[in-house]
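Of the protein chains in this complex, all but one are displayed in their positions.
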Amino acid sequence: MKNPESVVAETLLRIREKSPLVLALTNSVVQPITANLLLAAGAAPVMLDDAEECVELINTCGSALLVNLGTLSRSQAETMRAAVRAANARGVPWVLDPVAVGLLSFRTGFAQELLSQKPSVIRGNAAEILALAGYDAKPRGPESTCGSDSAVVAGKELAIRTGAVVLVTGEIDYVTDGVGVAAFANGHEMMTRVTGVGCSMGALTAACVSVADCPFCGAAASAGIMGVAGEIAFEKSEAPGTFAVKLLDAFYEMTPEILRSRLKSV
Amino acid sequence: MKNPESVVAETLLRIREKSPLVLALTNSVVQPITANLLLAAGAAPVMLDDAEECVELINTCGSALLVNLGTLSRSQAETMRAAVRAANARGVPWVLDPVAVGLLSFRTGFAQELLSQKPSVIRGNAAEILALAGYDAKPRGPESTCGSDSAVVAGKELAIRTGAVVLVTGEIDYVTDGVGVAAFANGHEMMTRVTGVGCSMGALTAACVSVADCPFCGAAASAGIMGVAGEIAFEKSEAPGTFAVKLLDAFYEMTPEILRSRLKSV
Partner (left out) sequence: MKNPESVVAETLLRIREKSPLVLALTNSVVQPITANLLLAAGAAPVMLDDAEECVELINTCGSALLVNLGTLSRSQAETMRAAVRAANARGVPWVLDPVAVGLLSFRTGFAQELLSQKPSVIRGNAAEILALAGYDAKPRGPESTCGSDSAVVAGKELAIRTGAVVLVTGEIDYVTDGVGVAAFANGHEMMTRVTGVGCSMGALTAACVSVADCPFCGAAASAGIMGVAGEIAFEKSEAPGTFAVKLLDAFYEMTPEILRSRLKSV
């Protein structure tokens, strides 16, 4: 990725232009912020419960799929299996967000099963990526993190094993396909004090990948856009209620120029 | 409806006075905004999962019922069937919001089934009303729209066929019982950039119908109140995060005088 600023800016423009339809199979806590963040960015969110309807949507008009394991149930796992099969059959990119994997057995087993189903991107915090890659990480909950740099090696291994691009989010966001690594130092710690910001980033990644030249570019773009929006929101408010509102505003008001001037590619 | 301004203003006052209890069987994405919008308007929202509890609520204290198909599941369809039967048995008005009908088979079949169950009002965007009426519309997702004027004829046909009042929402909101048509040119495009504004309008319609002299009056009132609130919110903020917050504020601060001065009946 020669010029990260251009990739990120170009991806934003494409989302605005194409308004990709993202089927977000996500946890019940973050559905509102996920849908609102996709809308603010210019994408078109769809959330469904029924497996047949998910397959039908992917087969007719779906641009991308998000699979987020936050409040996984047995029946939702079946829906996700069906949606992933449909996405793969039609070449629709899909993103795995393995929330709290390594902490709870059911989702850990299901996430391992999904790793063989060719996700385009895997997005997680350091503890989740370490756990998926087989390291003995002990995540404490969906909001807890160790430093994202601690999971770069694990991310590379996971990328090589699965063929997915791995996006490790944290103070610095790392994107790797197992060979190259892109990193962005944008964002703010306040993003971890609002529920669903990380999960929404998984949905944004799905939108970006559906319009970008490659999954690596899409994952990098989502990290860049989210990080810059988070910084702008924190400049508007240092408390989490108002911050969450301003974050949506920042997505809506984002421009390629803002991205180019603020992006900290490291 | 001789004087639309009076009908809309009077309906707001009645909601404030009677605080109708609205059982909102709605999709999981929009539950928070739906409940908050009803509370801000002066109504009392209730959301339940269990079919027996829904029937019991309708039989004891329910003023109105909303049936929104956004994240329809097989078990939710059973709950909705039971709730609709109970509502009809007791003369409790109910509103059908057939989200994304025409796009997905399961909900399309279920919506057609519900059409025979005498909804008081059917609220949808143009694509949804066209699809329900049997036209070959191709909606792309819950947020997408074609011009609402394109569905007025279909709305009239649907009203005549079902006995329901049809509310077609869009740049102009149309209300029809198959004979007369009322139309309001209020609202703002930003309302489509916040998830759940349309779905909340379905719940507001249920509240309005429960206190109005007739379903036509109630549907017109909900269109008028929502449109004026949307305009006020947009004057306070042109970005969707803040806009959504100001929309709730506008409902709470709405008065008959504001409605009378701003309503654009066309």
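Which chain is which? They are A and B, in the order written, and residues in each are numbered from 1.
To be clear about the criterion, a contact is a pair of C-beta atoms (placed from the backbone, for glycine too) under 8 Å apart; a residue touches a chain by one contact, two chains touch by 3 or more.
Worth saying up front: this structure is predicted, and the values here are computed from it rather than measured.
Contact with the omitted chain, checked across A:L25, A:V84 or A:L103, is made by A:L103. When the full complex is taken into account, the listed residue touching the unshown chain is B:E56, out of B:E56, B:E171 or B:E231. Summary of contacts with the chain left out: across A:I15, A:M47 or A:L72, the touching residue is A:L72.
In the full complex, chain A contacts the hidden chain through residues 27-30, 32-33, 70-74, 76, 100, 103-107, 140-144, 193-196, 237, 239-242, 244-245. In the full complex, chain B contacts the hidden chain through residues 21, 28, 31-32, 35-36, 39-40, 44-50, 52-53, 56-57, 60-61, 244-249, 252-253.
The working rule: only the chains that are shown with their structure count from here on.
One finds 33 Å separating the Cα centroids of chain A and chain B.
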